[in-house]
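Every protein chain of the complex appears in place save one, which is left out.
Let's look at subunit A:
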Amino acid sequence: MATVSLKNLVKKYGSLEVVHAINLDVADREFVALVGPSGCGKSTTLRMIAGLEAISGGHIHIGDREVNNLPPRQRNISMVFQSYALYPHMTVAENMGFSLKIAGRSQDVIASAVADAAKTLGLEELLDRRPSQLSGGQRQRVAMGRAIVRHPDVFLFDEPLSNLDAKLRMQMRTEIKKLHAKVQSTVIYVTHDQVEAMTLADRIVIMRDGHIEQVGPPEEVFRRPATRFVAGFIGSPTMNLHDAVVGDSKLIFGNGDTLPLPAQFRDRVTAGQKVIFGLRPDDLYPTGHGIHSGEAAEVHAVEVPVSLTEPLGNETLVFAEFAGQDWISRMLNPKTLRSGDKVELSFDLSQSHLFDAQSEKSLRG
């Protein structure tokens, strides 16, 4: 068990810098998810921690050891690859026991460790098969088995579920969570899927273009996104984000439509400031169909035309037009709406976000 700490970690490919001096401290037994759009440097960061990629600057500590120049085999880590990376010529049992065999453990130790892992992952029946005889989900399990057999200090996952179909992905997500509760190791988990990050991690690290945008528990990055980017990345459906200019106690949108300036931002903006207004679909609902049962303090209602609806059963996403833009709202206990209908939308402004248009940073305190 160990902590992981990155200090001013840099990666350059030639003259191209893809990871820019990032800092991150992962606590012992913590489950941290690195999330961000593809190409933002998540895998590169993970591979530097693993030792598969040389670092171009900064420091990496695992526990109290600086591992900057140690080869992967001396870092006591396990990694699960996106493509599983199983050894095609070995059976499932041999795949899982390989690290122990290399470490020179006895046959008995290996056999019992493999049996343990197989039991945890439900692989007992498959131990004599080769990877080519397994389904995607089974290969995924073997890859995880291979990782847990050696009781590493740190588990590294690089998009382990992205090659699975949606149903299997959800199932494996649950299993990974159970597994973490059981093995109690430090985990660094890379994914481009924010739902995966939200559901699994103790803390989420949101990356963008080789920078860290925000670090925090799922609840916090959801409730209090530090930047426009995080606000747009976390949450599904995505937050409504529209440009506006601060007027006298109001926000003026491009076409002249206005909303009252939310109370919490009154002292934080100046008239004429260009901002981005953000409101999650959960906080924008046809009046009477919102999440919050008691009407919140700061609700502003506007009648707008419906452009499109997406019924999901227990709720319906309503796309409506306001201020010349499309807004997504979430309607609970849905009633039937057709495009062209007029609907009264409630804007729960107490839940709204404002970002400076220039810096894209949150204007919240």
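One rule holds for everything that comes next: a residue touches a chain if its C-beta (ideal position, glycine included) is under 8 Å from a C-beta of that chain, and two chains touch if they have at least 3 such contacts; residues count from 1.
Heads up, the rule we're going with is that contacts and distances are computed from a predicted model.
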| item | value |
| --- | --- |
| Omitted chain, identified by the protein name its UniProt record gives, among "tRNA uridine 5-carboxymethylaminomethyl modification enzyme MnmG", "Nitrogenase iron protein", "ABC transporter permease subunit" or "Electron transfer flavoprotein subunit beta" | "ABC transporter permease subunit" |
| Touch criterion as defined above, residue of A:P131, A:G145 or A:P160 at the omitted chain | A:P131 |
| Options A:H89, A:K182 or A:K274, residue touching the unrepresented chain | A:H89 |
| Options A:M48, A:I77 or A:V306, residue touching the unrepresented chain | A:I77 |
| Hidden-chain contact residue, picked from the options A:S99, A:S329 or A:S362 | A:S99 |
| Chain not shown, touching residues in subunit A | 50-52, 71-73, 77-79, 81, 83-89, 98-99, 102-103, 130-133, 146, 150 |
